[in-house]
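All protein chains of the complex are present and in place, except for one that has been dropped.
Let's look at chain A:
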Amino acid sequence: MSDSLLDVHIKHSLQTVHGVMPMEIALSLAKGQILAITGPSGAGKTTLLRQIAGLLTPETGKIVFEKDVWLDSSKQTSLAPQLRNIGFVFQDYALFPHLTVEENLLFGLPKGCDRNIVDDLLTATELSNLAHRKPSQLSGGQQQRVALARALVRKPHLMLLDEPFAALDYDMRYHLQDMLLRFHRQHQFTMIIVTHDIGEIFRLADQVAIIENGKVILQGTPTEVYAKDPSQTGDFVIFGEVLSCVRQADQLLVSALVENKVRQLTLPLNLASEMIPGNTFTLRYPMDSARVMLIRH
């Protein structure tokens, strides 16, 4: 606990369609790590993120970041979101419709700060030539880039992202994940990302926590968590990304990137439509049969 940068212990009553559900979460995160939070809808993922940001106050709990107490219900302290050193990327982007791209970024710039960071971020997110457009004149991917850049303007030490790429097509998602990783390397922030995309978890996260019914049911590295998943005991599961796919007789020869290594896989022909270069996949080799299965997300 002493080594960790972020410590979260919260208890809350979640209002769900099925009534009130008790939520109890304990999480720790080391500096510079990327934590993915996943789990079914309504499990409390977004609520947790909003509580860490200070947009929602849990009934009881304690949140400590970089030795600053953000929340301590026993002492009645709760730091306003303005004072927490965070960048938040909202699911709906939450761009200010009346401001241009550049003005959206400048909005977050603290008074008296060098505006070079705005120009740098516009360049890094390839938005320089769209700087004077309004958000309504941008595509989804462009809007998401503005949201990402805007969240980085204040040089936050903790980035919170709520399903940031869910509404984007595969290519754009891939591109933005790459951009996010680049920013992460460059700015060295710690990050929590809510996502449903297993490919995204493997690409981005050091740690993954699965939340169900208001509790963390599993936490660890993506490989640990998904291999430990009791619903898949005994089965061999691999996650990867297709690099190339060649048909040979009645089989597919697939080169794939699995845990950062290139692997050759031999797969049945019926998977041809899924094995397109750039696609991510989850394959499951059951213990009790020789048939490879593709798990769809």
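Throughout what follows, a residue touches a chain if its C-beta (ideal position, glycine included) is under 8 Å from a C-beta of that chain, and two chains touch if they have at least 3 such contacts; residues count from 1.
Heads up, the rule we're going with is that contacts and distances are computed from a predicted model.
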Chain not displayed: protein name in its UniProt record ("Dihydroxyacetone kinase subunit DhaL", "Molybdenum transport system permease", "3-oxoacyl-[acyl-carrier-protein] synthase 2" or "ABC transmembrane type-1 domain-containing protein"): "Molybdenum transport system permease"
Options A:Gly19, A:Pro97 or A:Gly112, residue touching the unrepresented chain: A:Pro97
Touch criterion as defined above, residue of A:Gly61, A:Gly87 or A:Gly240 at the omitted chain: A:Gly87
Hidden partner chain, touching residue among A:Leu55, A:Val69, A:Leu253 or A:Leu271: A:Leu55
Residues belonging to chain A that touch the chain removed from view: 50, 53-55, 80-82, 86-88, 90-92, 94-98, 107-108, 110, 134, 136-137, 150-151, 153-154
